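One structure follows; several queries about it will come next.
One protein chain is absent from this view; the other protein chains keep their places.
Chain IDs A, B and C follow the sequence of writing; residue 1 opens each chain.
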């Protein structure tokens, strides 16, 4: 499906606040971005760069007053995610170099403390895709999706204890458990068509059978029509707005819809 | 000035032809791309990646038949290029690592054979910006801009002999001479507002005084309002279309105009 | 001083265990490695690669039985670290891109939760080097160096609470507090001449005044004669041995001594 997606954010700053934004999706293996807009009101100088994970980031100093960010894109997306229950575990010694960093614990994914929980969950599942899927199922079943129960500092370990959270927490937990089994796992933030209520979304990918597969513990069934905006080890790497000072968020509106026929 | 630029290319292929395209400008230090479109007709799968120079490249297999490429963008550009006659030469030992590769000879810039010509041209000019500007002036004065006198294989050495060429040849010659004086120099392809006749354009940048400066030997005076599409060592790195098989080019149309007031 | 340093590690494995090692120092701005040895007994195939932080890493599968690792080097090192109390804070908007990732929270450095503590410690110190030094002093004074009080999972927040730890914990705490003040900070592991008892060591660097400076909260005074082996966001990135399975550590011996006159 060809999707039109947008994100509009309004901040108020009381001083000059440097921020790093990450709202520009890139085309890649799984998606082709054919149209894109990105504007600030008031207009300010922008410097764009690519971070270590390949994300396009924008450095901006937000001036005092109200500041509007508008980002939108049109992208070709797959209607279904790839599902491959037989995809085998890749032994660490054979993993591509680029995946190795996604084996390590990170700020919100204390994989060094999750092996016991994860081992219990996957039980005798064949190693690889089936383990990641068992983890996804367990989260979907055992963690309650509930706004306001977690915050930007909540980690996988805390979510495993509290048994509630939002998409970001679900993803962190899935990532931490996969890594604890030596399966590389990374965080994705992006748009998902049909999400209700509509918002930016987070899910995770696990590397099995020689490639990355999508897992989304918040969804009852596997759904495609996703636009990935950014990849990273966890939410620390893929904050859509990293602010270095106090900003007041006035509003944020996200839309995702099929593109009109041309 | 905010510019709207576009490039429309129509090919005919008689077999499946893999190509690598490079028609997607990135925002960076000097330009901010606020809007962009990129479409193929017929639509084909695209994989986008970043090449070693930071350019966004698209891999496509063009199917037999007619194939249309449409790329357009809106970008904030500076009305004038920066000119700094006093910018000093940076000794090789102090150059940033990222510039070192732009000291070496490359396919169309035989800097290893240009020192004698370049030394004669720069004479007693202060080392640094003034040398690059002397080279630019010499090219503008001594090389005749003439279509049809060179081709895709023409190198700087050949242009220095023949004394004619097009923007690409002018740039190669400037790059080769700068490098022969140990000044890093690189090729840029992009859009230039007011170019007549309108077409894609090529110029070069030289690294002096701690940063890259723009030099355009085809223009009687320094002009801004440029949108850079790609950077590289020479035309071999920045071909907007690298084709791996025979393609017939039917038409190519480039437009650059001030964006309408919003 | 020219130093000879070595690290000998003996493991026993009960199965094939993949590991990633990071025991090969690289020459760089601050050190010149003139001699180096790196051997395994028994010899096994090794694949070396560079991780995202520029560290040379070795992938090995340790076979069942005893496995010995010997790494040694000779390096030119500075006798004193650079100290620059006036080095100013670099506003986030002006930081080099390569430093930005060292502003973010990471596994063992919960900088998102440390601002209050750090702000209290630095008080009215001029922003920049003086803040990092105030943090270093506070740690040296308030955290007790004590073996066995922390483990590989201990984080900066836990160390701030517990008030004891080892070099790695001291570094994490310094890093987390610097980042909470928007000062990029990174972890270094390496050799330090004169350390007592001799062992591998960890300290941190903060980016102020346009460059990285060394801070070592475990030392009563600034000491040079360091050989850096690896850089990263925290200990998760710079484990000298990342093991993906159970290994028994039999012994580890580190030596650092002035090289004999030649």
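For this structure, a couple of remarks:
Operating definition for what follows: a contact is a pair of C-beta atoms (placed from the backbone, for glycine too) under 8 Å apart; a residue touches a chain by one contact, two chains touch by 3 or more.
No experiment lies behind these values; they were computed from the predicted model shown.
Partner chains of the missing chain, restricted to those shown and counted over the full complex, are B, C. Checked against the full complex, the one of B:51, B:66 or B:82 touching the unshown chain is B:51.
Touch with the chain that is not drawn comes from one residue among B:35, B:59 or B:164, which is B:59.
Residue C:76 is the one among C:76, C:113 or C:164 that touches the chain missing from this view. If you put the hidden chain back, the residue from C:45, C:197 or C:260 that touches it is C:45. For chain C, the list of residues touching the undisplayed chain reads 26-29, 32-39, 43, 45-50, 54, 56, 58, 76.
One chain is missing from the display, and on chain B it is touched by residues 18, 20, 49, 51-52, 57, 59, 61, 91-93, 97, 100-101, 103-107, 109-110, 112-113, 152-153, 182, 236-237, 242, 244.
By definition in this document, only the chains that are shown with their structure count from here on.
Each step here moves to a touching chain, and the least such steps from chain B to chain C number 2. Taking each chain's centre as the mean of its C-alpha atoms, the one that lies farthest from the centre of chain C is B. Averaging C-alpha coordinates per chain places the centre of chain B 43 Å away from that of chain C. With centres defined as mean CA coordinates, chain C is found 30 Å away from chain A. For chain C, the set of residues touching two or more other chains is empty.
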